[in-house]
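Here we show just some of the chains, and they stay where they sit in the whole.
Which chain is which? They are A, B, C and D, in the order written, and residues in each are numbered from 1.
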Amino acid sequence: MTRILPVLTILLAILLFWYAMAVHMNAPWQTTLNTRADLTEVPFTTFAQQTWAQDKPVLPAPHQVITEIWNATVALELSSKRSLAYHGWITLSATLLGFAFGTALGVLLAVAIIHNDASDRSLMPWIIASQTIPILAVAPMVVVGLGAVGLTGLVPKALISMYLSFFPVVVGMVKGLRSPENIQLDLMRTYDASPWQVFWKLRWPAAMPFLFASMKVGIAISLIGAVVAELSNASGGGLGVRLLTGSYNGQTVQIWAALFIAAGLAAILVALVGSAERLVNRRMGARA
Amino acid sequence: MSDTVIETSFAKDTGPAVVRAEHLGLTFPTGDGDVVALSDVNLTINKGDFVSFIGPSGCGKTTFLRTIADLEKPTSGTLTINGMSAEEARRARAYGYVFQAPALYPWRTIEKNIALPLEIMGYAPAQQAERIKRTMDLVNLSGFEKKYPWQLSGGMQQRASIARALAFDADLLLMDEPFGALDEIVRDHLNSELLKLWDRTQKTICFVTHSIPEAVYLSTKIVVMSPRPGRVTDVIESTLPRERPLDIRETPEFLAIAARVRDGLRAGHSYDGEHV
Amino acid sequence: ALDALTLQLKWVTQAQFAGYLVAESKGFYDEENLDITILPGGPNIAPEQVIAGGGADIIVTWMAAGMAARESGVPLVNIAQPFKRSGLMMICPTETGITEVADFPGHTLGVWFFGNEYPFFAWMNKEGIPTDGSAGGVTVLQQSFDIQPMIQGQADCISVMTYNEYGQALDAGYGPENLTIFNYTEMGNDLLEDGLYVMEDSLDDPAKVDAYTRFVKASMKGWQYALENPEEAAQIVVDMDDTGAATLEHQLYMVGEVSKLVDADDPALNMETYDRTVQALLDQSIIKATPEGAYTTVVTDALK
Amino acid sequence: MRSDLSSLQLYLALVAAGTGLAGLLAGLPTLGAAPLLTAFYALATLSLARLVMPWSLWLDLLLALLGAVALIASLPPGAAMPLHHWLALFSAWALAWLFVERLSAAIRRGRLPETGIGLIIPVLFGLALLVIWEVVTRGANVPPVLLPPPSAIWARLTAEVPLLWADFVQTFIKSVIPGYIIGCLAGLAVAIAVDRSPFLKAGVMPIGNFMSALPIIGIAPIMVMWFGFDWQSKAAVVVAMTFFPMLVNTVAGLNAASAIERDLMTTYAASYWQTLMKLRLPAAGPFIFNALKINSTLALIGAIVAEFFGTPVVGMGFRISTGVGRLAIDLVWAEIAVAAVAGSAFYAGVALVERAVTFWHPSVRGGRA
């Protein structure tokens, strides 16, 4: 209860604010509609209800979004192409694959950077530069390029996910692997430990907090990557495609529903990384 | 306390030299000027020696030990360990080091911390368990195997770090104020255990301490240092026998050596004689 | 074995491409011994790029974009032109006070880019209205692919397709009575839209030409079927849409509108509109030289 | 064998010389055609002499550069390049890598100064990438509408400076900078607020995680809907994007101070704000800078992506999306190059400040940030 109560309070505050904003933002269009229909003198309560029930509102009311989510998940068969659960699964699989690739690549690069002066000096600036390339611009070219060599479906999406998610991992891990205190490193030197041993017995455990912080950012970004990739690859579905088609058709409610599913997925993924973190922390004897 | 004293002590050396420092100097560059931590240090430590280093805080004792351990590079002079360079000696795992701070890894339990060098040096698991048990008994930590460092008191952490350095076989032991945070009884106990170990294994030991009686009781050779810049002001060869019961500390011979050490120490201090 | 061909659509799966989708679904391609893969497009997919990269054999695209690509080194050739008229319009709510082209200066107009902007600029060029932000000209906005900018009042006029966004505008409560409509076809400013294009060198291979011919034949059969059975066609489109976004109602509307633009009996390029399109592109210096060999009639001739 | 080569360096040296020799043999039939390339093969083979005589690392650099120039000069126009060109590419690349390895070893040993010389390495790495890109796109006849060679991009870049500058101002100066500042400050402020109150922390963190995970792509059209077409909506997207990394990192960083460091503050009965300002924020510094660095690249991406969903007809994202539609791929890459340079410079600026502010952290004290 002590955990639920604060969440509920904040949630309630957000809902109230949201309903108010929905009235505010949908009002101009509703006024236009009412004027066209020669409805004047609409009482405020009716007007508010009208703004919460528009077909293509600027800001859909929470219950509209929730109804849409319900209709698009529970109310439909899982295999239906209209089911957000189906599309969510498509995006999730690309996200997870991309995240796994990205984390692995990030850690590998960080290890190379830590252990080799030349890669430190040469790689880091270019890894950074790589992230300044707008992925949405390159994604279609990557999809086309990979499609030309016969790679379609999950892999191109996962690669784009990876491209985004490896970066926080590299930056965090380079920092984390360099975080041991000098005296802890000195101890290893006195044992003439091999770089490999220093890595596993000192740097890696010391980098754990950094790894998890990076992975939390990484998995959220990984989902963004999958969605971005789907925008460039409309075949096959996915939440990104839902967002996009919702956007062409002005289906704001559909956009919000897809967004919330995506955000919910990401939140669950971040929470999973968080519980993994707690598990590891406990095993590493961290102070409660 | 002149160079000649050092020379004479050189002359007396017999066994093969384990550590040989000649005109050793080390300067740390810092943001606001250089700090000369060691200057023109000449010293020979022979196999089987028990050498204590004593000197005011900041005189370079830790720095000297770190230089032997190849954790700092001297900026001048030469240093050989067993005839090798410091780096080669380190690669040959010639020594065990007890740092001034415990430097336990917070994510490992005490027993795992002691296992660390054993894992690295590839001891078999059964051997590891046996050594962990033996050294933990030696430093009186049995029962705390599964605790994490932050669950131990300061003195217990220090003892864990001593156990870690004793768990593997190194011929040269570098110990930086290992018993600083221990009470007199434990200290006496560990002192005699250390002497027994030294006697049994013929190890060479370099030992930093601030306790004059401890230095005199343990050592075959006492190196007195003085600060700014850090240098060796006196090297005292102990005339005490190798076999040392605790009550040797009341003999006139012991007290004479202790007095000489205290004089050397006082000479290195700025507020010399102010508070006697 | 079947001859395998890949068709890259210009846009997402919708009734704009009903002919091809129906032909695939009804097995018309199989009858012609063809194995067709249909790739949907989207706002970030340039079909010209896909075909240049070898990801497709045939693409559906607008002539302006196809000619521009030809000049940039992707030798595209038009093999058939089922769409005879343009579905592009500009609509302005009457509140803005715009009733004719002369009212445009000083207003903000929403335009689609990504290769769809050429007809607009050709039109403005013809009318002599500057678009570079200089005085007496119009402000151009890169418009999203929906009608939000009009609803939001961010643009005074927006681009729509008769078969798609115009329907959205009607749904949103805008009737023809409170809109001023500029129809590119009616104004004579239409540039050819959805044609079928292939790479020039592939035409040297008689087997390929034969496959193309069978493809166009089956596709036209698809178009005929679609226009005759709009309800079934709309249902097929909805079923073939992987994204689950297409609704039957909207697709039905779209089939109805598309039927006004397509000539299901004759896939041949109309030379008069072709020449006009090319002239407009030249005038606006979207292309610099009159294209040579940018179309071929071998396929449509073979069907006659 | 000369002992100053590590095993990796030795291996690279052998590869460089070996491929040089193979290239020489494979290129024999057409020897006269490309004298520069032949010279490179011969010299690369000769570099094996390093095994018996001193061989300056600068010679390796010269050789690698010679290889690159020779290759680009002798690329056959329009046709796929012959096999031995690939050998030359491989050899030159091995030489460049060898040079980099030797140079960084020399810097580490203090034989060469860090400042200035240290910059050669990343520059060379970038050059190598560009050369490989140029040679592969032109040598393997990659269609320019898929991937143009760097030379074409450069030509376009220099021809379109005013256009690129206008786009840069619109996107970077007007959207990225304000969005970044607001997003980071908001993340920091919320993190502190959340940290202050356990109630807020319990309530906001799960919801914050949820909100932050909203894919930007979905936010972008909504922001455009809410804040209009101009830079305000882009800045809003940047705010939304930079907020989360800052929040997560700061919350983690505020817990980074060690137990004894906190105890000290407790004994002083220091107020919450004193503990925050004097202990927890400094201790969180490395984490906060981590977020600032990640955000410096995210912000630019966010602004550019947002421009795909409606803009006035200026801006880097606008140019990129329309460029792809018009198959002006060289312009697209010119724009991407500008984005990469701006983003890297931004990142480098943040990293410099980080080094100055968190000088005490072992990761900085012991080496580079």
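Rule of thumb we're sticking to: a residue touches a chain if its C-beta (ideal position, glycine included) is under 8 Å from a C-beta of that chain, and two chains touch if they have at least 3 such contacts.
The shown structure was predicted, so the numbers you read here are calculated from the model rather than taken from an experiment.
Counted over the whole structure file, the protein chains come in the copy numbers A x1, B x2, C x1, D x1.
FYI, only the chains that are shown with their structure count from here on.
Between chain A and chain C, the centres computed from C-alpha atoms are 35 Å apart.
Centre to centre, using the average C-alpha position, chain B and chain C are separated by 85 Å. Computed from the mean C-alpha positions, the centre of chain B lies at a distance of 48 Å from the centre of chain D. Multi-chain contact residues of chain B (touching two or more other chains) are listed as 150. The set of chain A residues touching two or more other chains comprises 58, 136, 140-141, 144-145, 148, 181, 231, 247, 287. Residue ranges on chain A touching chain D, taken from their complex, read 2-3, 5-11, 14, 25, 58-59, 117-118, 120-126, 128-138, 140-141, 144-145, 148, 167-168, 171-172, 175, 178-182, 185, 209-210, 213, 216-217, 220, 223-224, 227-228, 231, 239-240, 243, 247, 252, 255, 258-259, 262-267, 269-271, 287. By the touch criterion given at the top, residues 66, 69-71, 90-93, 95-97, 99, 101, 103, 105-109, 116-117, 119-121, 148, 150 of chain B touch chain A in their complex. By the touch criterion stated above, chain A contacts chain C in their complex at residues 28-29, 32-33, 36, 55-56, 58, 80-83, 86-87, 136, 139-141, 143-145, 147-148, 231-237, 241-242, 244-251, 254.
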